[in-house]
Each structure stands twice: as C-alpha cells, then as structure tokens.
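Of the protein chains in this complex, all but one are displayed in their positions.
Up next, chain A:
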C-alpha cells in the first residue's frame, strides 16, 4: 500500500441542490497525493455530482473547495483540465464528426497553430503519441470518431485527459463501457499516476474493482458521506451495508435450478450480418434466461441488434416461431411482443428531454386507447404509474424529465417501458451497466420473475458473474460465432468460460 501524501484537494461543507432535490448535503472530504480514492454509493447518492463539481462541470450551491491549498472554483471543465484536474465522464464525451486527434486536443487546437491554420499533421502525430503513451496502440488518430465503437471512444477520452498530464484524474463510471483489455489499460494508468505522487478518484459500481484498486473508499448515501474506509477495512458486506443502509445478502443472484419449456419462441437461422456475425444459429425457449457472453468485440452486441431487427440480416433469418414471423425490423419485433434494452441507454433507450411518463408511454401508444384513434389518458397514466410504483423509480413525479434521474433510475424507466408493454421476449444488452448493487438486485429479481411467468430473456453481458448467476443456459461467443455452450444444471465456472472467450 502506498504512503499517504499531503492533501491536494479539499472539499468543505459542499451542498448542491437541484430545485427541491438535495444532491449533496454538507459533504467534506480530502484527496491526498499518491492515493486512489474510490467514491461508492447507490445511484443518486451524489458521487457523480461531487466529482463533476470538482472538475468544473457545474457549480456547487454552497461550500468551498481548496486545490493545493488555494480556493478552487472552476468555471469550466477545460479550466479544470488545464489546472490539472481531468475527468473521464460517465456518458459519451467525444464528438462524432471530428477526428480522434481533434477530440483529444479539443479546446487546445491553438497549440498546433501554424500561422492562422491548424497543423493537422502535427496534431495527429501528437494524438497518436498520446494514445500510445496510454498503451492504446490500435486506434488511428486520423479516423473520424464516429467510426469507433463506444469502448474505443472511451479510450480516446482517457488519452484526451491524460494528454494534459493531470494532477488529479477523476474516472466516473467508465469501466462499465470497457472490455477487460480497456480496463487493464485504465488500471495501469491509475496506478502509474498514484505511484508518481498524483491522485486518482474513481467512481464505479463494481465492488471487486473498487476493492482491488482503491486505497481509500468514500461511501456516500443520499448526498451525505457515510464513512471513509482504508484498504485494510475493506469488506464486501460492510461496504454494501454502508451504501444502502441495510444488510445486503452476499449473493443476490438466483440460486434455483428451475428448468424451462421445450417450446422454441425465437430462432436465428444461420444469420449473417454486414459486420460481426456469420451463419449464426440460436434457439430461445419459453421461460428461459439465455446468457450471451464474450469479449466486448466478439459480436454479442451485434447479435442482440440483429435479433431485434435493428441490424440488417443479409443472409438467413430471425423467426418468431409461434407465428412463423420473420423479424425484418424493430417494428415487426415490437409488434410481436419483443423488447430490447440497448447497451447505450442514454442515446438509444431513452428520450432524455422527455419526462418519465413520455418514455414509459412510448411502448403503449396503441394500447392505451379510448376509442380509436383517441388516447385514454386514465389508462395511460396507470400504464406509467404502475411501473413507477412497482419498480420504485425515484423521481419527483412522472413529469420529471428523465435526464435528471440517476443512472439506476434511468435504467428502471427503460425496464418499465418493456414490462408495461408486457413483452414476452426480451433482449437485454448489458442490463445492469452503471447501476448500483441495490438496483442490480431488483433487476435480477425482476428477470427471475419474468422467467417464472414464461417470458424468454436473452441477457448479453460483459460481466461473467451475472451471466453465471442468472443464466439457464450460456453461450460464449468468439469472433462472431458460438465457442461454447454451458448449462446451469451442469454448474458454471468462470475459469472454464474465460478459456472459451479468448
């Protein structure tokens, strides 16, 4: 364990209110040189709020901050980054239609001026160096960023922040967007910084990750700091209890060996897509939770999209066997009782500007009808409130815009859409990405209840523990094909599965 250095940043009595909602309530803490400090807490506990204030994304309502002993009140993220506080944000932090190099040096293009013009060649070269310095040697700095997948974009953001040589690096729920390879790159950077006497502050819901890599954990609940734990005091159940304020059982996955029906409800017959999949076969049964796992780029996310009709299937077909319907697009999929939860929650699964009610209503436009084509407002309200209540979605009221909700509550809204639609086949792509243990537990419970109701679920995930914990049957993918098939009844072992992934 590293020695604790002097205090580099201090937060005193920080408060942040959003209207009547208190996001931070008199928060005090310090970040020391050479430490990796983890911020941990349930969704909506204030972790992202406090880090975003430190990084200049938004101002505090009240309180003080001191950076290197001097008052610290950054007006913008760029100001903070230039002063040595860099943050990798939770959501997309890159711009689509510019190059990787332009993203890395966004706001600093003046450094590459040659007369009145930007020297793109020099900028691209410097960007390539910034990427290589971070251990990322497989991204072309001259590529348009829109061509990169989400993981690579996150790596570009890491290189962008690191190019400014930060004194404090803030990592806000970034690892969920990264594969193991990407995570390893980030961990290496974090430890390298801490070893060099700099500081890292990381926010994550991955308990194992936090316990492995952090020196200190600051636990937040409802906008208040509950405790600060040093590494020697890290204990899984203790942390969870502090986070949620009650005992959380060590294992929140299902522990049954229930079977499923023989009835096939969805079939992929030798499907080939433009990217990723080649002659792929799959059968999904009624009442089955089928897990799909593998490395991030193994084709499992493309499979989910193809099954729901979002990606074009150029050969073969996806068939709903009960009605012998070929799923050619998402409209057919939706109309035949399918639902899809995207990995990219904010950009694909939600209309962020719209309120909770509009988002949940979106799957029930033609169900909540009074007399065709007029809406039954009572039915529509019930359609929404049923979900808000049963899923315990924390919101001011159903008119609150979704963008103001925490990550976990946003995900609950997405689930609510599909539960309200009574979808019989659900494709869940990374359903617990960026949600806390409490929400995870309720999502798993929900999935199990849906299974018992006879619904069929495909769960695509990059987290092996949840695949092992929840799947009846598990397909491991590699290079767009199934490399291994495993059954719950036979016992699932993480080590065996990894061998089929790589």
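FYI, contacts are C-beta pairs under 8 Å (C-beta built on N, C-alpha and C of every residue); 3 or more make two chains touch, one makes a residue touch a chain; residues count from 1.
FYI, contacts and distances are computed from a predicted model.
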item	value
Protein name as given in UniProt for the chain not displayed, "Stage V sporulation protein AA", "Spore germination protein KC", "Ribose transport system permease protein" or "Tryptophan synthase alpha chain"	"Ribose transport system permease protein"
Residue of A:260, A:334 or A:444 in touch with the missing chain, whole complex considered	A:334
Of A:375, A:446, A:481 or A:501, the residue in touch with the unshown chain	A:375
From A:49, A:124 or A:361, residue that would touch the chain that is not displayed	A:361
Sites on chain A contacted by the missing partner chain, in the whole complex	89, 91-93, 96, 308, 310, 330-331, 333-335, 340, 342, 347-355, 358, 361-363, 365-366, 369, 373-375, 403, 417
